[in-house]
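Dropping the structure in here first, questions after.
Here the complex is missing one protein chain, while the rest keep their positions.
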Amino acid sequence: MSQEQIEILQRALKREKAARKAAEKILEDKSRELYALSEELKISNEKLAASVTEKSSQLEGVFKNINDAYVVMDIKGNVLKMNSVATNFFGYDISKEKLNIVKLIYQADATYAFESFNTLLNTGSFSNYTARIITKKKEIKWVQINATIIYDEQHKPIAAQGIARDITELKNLEKQKEKILKELEKSNGELYEYAHIVSHDLKTPLRSIDALVSWIKMDNEGSLDATTLQNLKLIEETLETMENLISNILEYSSAGSGTSESQDVNLNETMLNIQKLLFIPEHISIQILKELPVTKGDPTKFQQLFQNLMSNAIKFSNKEKGIVVIDYVEKPSFYQFSVKDNGIGIEKKFHDRIFKIFHSLNKSKESTGIGLSIVKKIVDLYEGTIWLESELGKGTTFFFTIKK
Amino acid sequence: MLKLEKMKKPLKVLLIEDNMIEIMKMNRTVSLLKAKHEITEAKNAEEALAILETKTNLPDIILLDLNMPKINGIEFLAILKNDPDLRHIPTIILTTSDNRKDILECYRIGISGYILKPLKYEEYVSKIEIALSYWSINELKSA
Partner (left out) sequence: MKGIIFTEFLDLVEDKFGLDMVDKIIEQSKLESEGVYTAIGTYRFSEMLQLLQNLSTNTTISIDDLLLTYAEHFFSVIESSYPGLLATYKDPIEMLASIENHIHVEVRKIYPDAELPTFVVEEKTENSLTMIYKSSRAMHHFGLGLMNKTFEHFNSTAQITLEKIKEDGTEVKFIINKNE
């Protein structure tokens, strides 16, 4: 072998050796890289596993702790899964027996139930389905159900899930409330009747006294002295005061009783009625600034309301030309009315007091101190408020609102 | 006016009223009138029914108070209007009650008038005078 050949071989050998080392180094680097990578993978796997466990235990928690009954069923209504609330509520243990949702339907609500189930299948969900169901123990319960369809990847419905809330208690309370309201209405009615009877019983003796006084006067015509005649006149006037008082108390006691009567009330007609009924002296003019609205309620109560305010305005007029102005403004949820006069006015310190019963500022035969209490009671009944602006000697404006 | 007075016929009136002074008021009022109306008193519905049961000498008109013990005015009215022999008798309510419910119920069953007793005796006299005058110029079944 020539020297040259030996050198070629030596160089080849050297290259082979170096290549082997380079390869080994590459492999070692690679394996270190792989090791690091697999460690990283291991850690992230552990993290993933932990978060999956966490998520599933969270879901499990939601499923278990949800206070409402949770049910998963196939689209034929066979129950696949229930939480413990559902198991207790419906009384069926699906690990022991099969349950189709149809079994729970209360017969009277069957049509509604099937309609709702069709809605669920067609639209993918229904909400606030409210009906009765029958449990395994044959108890009838009211439930409110919200349900959705579960679809597979091809958007084919595969199951339905629903949350059912037991609203039996709520329904019972509702029924109870209705019953109480009916009873209240009845006892209100009875009270109203009673007030009428009492008022009759109180008024009858007044009529008797008046008749007897008249007879005394007639039977002794010419023989009674001036003082006696004056005293007899005072008896008659006292009787009138008493009569008015009784009438007003009767009116007041019936003003707050919400008679179920609610109809359209054309306040323009109410005004015409009032102007026919009220005695309006020559020097007083009633001005209705614009056509009044039509409200809902009891026409008698609206009449009482305006009549009392207007008769007050007339009663306390002290000007040569008395004016009573009726107006209103419409707000989104209520009407605000005003009754304005140019009468004697009311001192600021009395503004709160005048709505209280028997707080007449000017006690007289006609003024019993009940009129404004009636007004307040009616305004309260229609969920409104009442207030006034007044200047002594110049006049008063009453404002009140009536809910639409 | 004189002619009209002559046309007035005396009425047979059945007054159903439990209050003694109210009865006195009626009697005194009638005694003031020229027409010699004949007042029969019944202190309650039972007494009135006993009078009417005989079906003889029936009154021309009935004046009925509503607030009475036991059988009240409305119940009495219903009994009256259910009796074919008595239902024709014009019945006028004479009461202090302006309870709208009562007024509607009375007209539903069938009444010929509803008079509120006023506080003032003079007003009472004129109301009764007008009412009796009206019925006395009417042609009535028994007359």
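Should a chain be cited, it is by its letter among A and B, assigned in written order, with residues numbered from 1 in that chain.
Simple rule for what comes next: a residue touches a chain if its C-beta (ideal position, glycine included) is under 8 Å from a C-beta of that chain, and two chains touch if they have at least 3 such contacts.
Here the structure is a predicted model, which means the values were calculated and not measured.
Enquirer: Touched by the hidden chain, which of the shown chains?
Expert: Taken over the complete structure, the missing chain's partners among displayed chains are A.
Enquirer: Just one of A:L9, A:I158 or A:L181 touches the chain that is missing; which is it?
Expert: Residue touching the chain left out of view: A:L9.
Enquirer: With the missing chain put back, one of A:R20, A:K42, A:K233 or A:K296 would touch it. Which one?
Expert: A:R20
Enquirer: Taking the full complex into account, what residues of subunit A touch the chain not shown?
Expert: These residues touch the chain not displayed: 5, 8-9, 11-12, 15, 18-20, 22-23, 26-27, 30.
Definition applied: only the chains that are shown with their structure count from here on.
Enquirer: Could you give the separation in Å between the centres of subunit A and subunit B, each centre being the mean of its C-alpha atoms?
Expert: Between these chains, centre-to-centre, one finds 52 Å.
Enquirer: Mind pulling up the subunit B residues that touch subunit A in the complex?
Expert: It is residues 19, 21-22, 24-25, 28, 67, 95-97, 99-102, 117-122, 124 of subunit B that touch subunit A.
Enquirer: Quick check on the complex: what are the subunit A residues that touch subunit B?
Expert: Those residues of subunit A that touch subunit B are 193, 196-197, 199-201, 203-204, 206-208, 210-215, 236, 239-240, 243, 300.
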